[in-house]
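Part of the complex only, each chain left as placed.
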Amino acid sequence: MFKECFDNVRDKSPLVHNITNYVTVNDVANIILAAGASPIMSDEPEDVEDITSICGGLNINIGTLHKSSIEGMLRAGKRSNELGHVVLLDPVGAGASKLRTDTALDIAKEIKLDVIRGNISEIKTIANGSGSTKGVDADVADKVSEENLNEAVAFAKELAKRLDTVIAITGPIDLVADSEQCYVIRNGRKEMASITGTGCQLSGLMTAFLIANPEDKLKAAAAAVIAMGAAGEIGWEHMKDGEGNSTYRNRIIDAIYNMDGEMLDRYADYELL
Amino acid sequence: MFKECFDNVRDKSPLVHNITNYVTVNDVANIILAAGASPIMSDEPEDVEDITSICGGLNINIGTLHKSSIEGMLRAGKRSNELGHVVLLDPVGAGASKLRTDTALDIAKEIKLDVIRGNISEIKTIANGSGSTKGVDADVADKVSEENLNEAVAFAKELAKRLDTVIAITGPIDLVADSEQCYVIRNGRKEMASITGTGCQLSGLMTAFLIANPEDKLKAAAAAVIAMGAAGEIGWEHMKDGEGNSTYRNRIIDAIYNMDGEMLDRYADYELL
């Protein structure tokens, strides 16, 4: 089912423009390469329009903001929109500071986004901040669990509808929703949270999947979430005595490097609600 | 003895605000996660006050300075002081350039620091630059050795007293001193110097230890130094044929991931002078 999504990434080798934080940028580059795509990083306002023009899509991650990179994000996003490129927003830390919240909301307002991918807190911040009512999401808890799953799915679909974008909420259970459908994904391992940047890596990887699969962005986004989760499972199987989060980071990227579409389907653990 | 210091980190999962260099920032984040704490990175002046407010302490590392990050350091430090948070300064390269020396001295003057952690050259720069006399430290050599140990301990205590902060001098022999006492620590391996950022990692880790152990900062700082040194020893034991400094970096962080308070006490090689 998801096989062709990954095959398309390897076949088309999409070029991904990343404006991302300096903490996890190297791992983002390496996981994009591991999947057979190519990364370019550029955040300087005077450089981003040229760079995004030669790429197939744009990954905006607000993990470490600078005034000039915020301008870079907006300029790159607008140019991407003009060119009909895919744009993904990873609103890292939205809700944790005014600058991050405002920047995420500005980007969501100024730029047509194909996917917003974050954890539940970040996505709730987007939902609450950009709307006039807090109704639908006021009841969504801080973690998606089996107990609040139906509510969370409804929240994700509603927000996807309101913002006209795919919403990807990652955590112990991952949700990838448009206004009609929601993939509920149970791949991955809890130990992935002990590595910095697995979320950032997923956003980079997902942008590559979106570029390579323009005809079905919901499915492409879900395929990327499954790929990352499967890599977490495969990487963990390779862990040896004495190894910990730093080696696990390498083993996850290595697992993407060795993954193909058939493995993705074999590992996929999901339902469509 | 140091067991509870590490246990407190794992129990309390302190949130550490890092304004640190872009060279080693990923390893700093991963070692903080390895210890069971959580890192946040933010250096933009308009973002740092909000971010530091939700954290338990601040790690300032001047390894790659920008004009805006210097402003960020000062604003974050002042806000942390207002909130009574722990603040650590890692004066990377103080003495190597005017900007680094001036910035380190400015921070030491403007912000109440709980710990200054650096190598002997950096700490001597702080000592010489901020005082009117060069007397006490004029005789301190460029490396702490068994031969000049008493002198170096006296220098560390004196500086700790003068600046009213814990002084941590790391190198072949590590010293962690307040005005009264000095831990002399002989953990670690010389091969750690062939990895970029073991010092930066220690500063991040130490900030987590300080936040989790507010009642005894001297001991908390010493515990972090011992943890890092022990990780260097354990990581080296796991090295395999053909491996070198890049894999060693991972193995050290992995060792922190697998370490607990009892191991820390078992590995601790120190005296209190």
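By written order: A and B. Residues from 1 in each chain.
Heads up, the rule we're going with is that a contact is a pair of C-beta atoms (placed from the backbone, for glycine too) under 8 Å apart; a residue touches a chain by one contact, two chains touch by 3 or more.
Since we're looking at a predicted model, the values are computed, not measured.
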item	value
Identical protein chains in the complete assembly, only 2 of which are shown	3
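One rule holds in what follows: only the chains that are shown with their structure count from here on.
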item	value
Whole-Å gap separating subunit A and subunit B, where each centre is the average of the chain's CA atoms	34
Complex contact set, residues of subunit B against subunit A	22, 25-27, 29-30, 33-34, 39-44, 46-47, 50-51, 54, 68, 234, 238, 249-258
Of all residues in subunit A, those that touch subunit B in their complex	21-24, 26-27, 63-67, 93, 96-100, 194-197, 242-247, 249-250
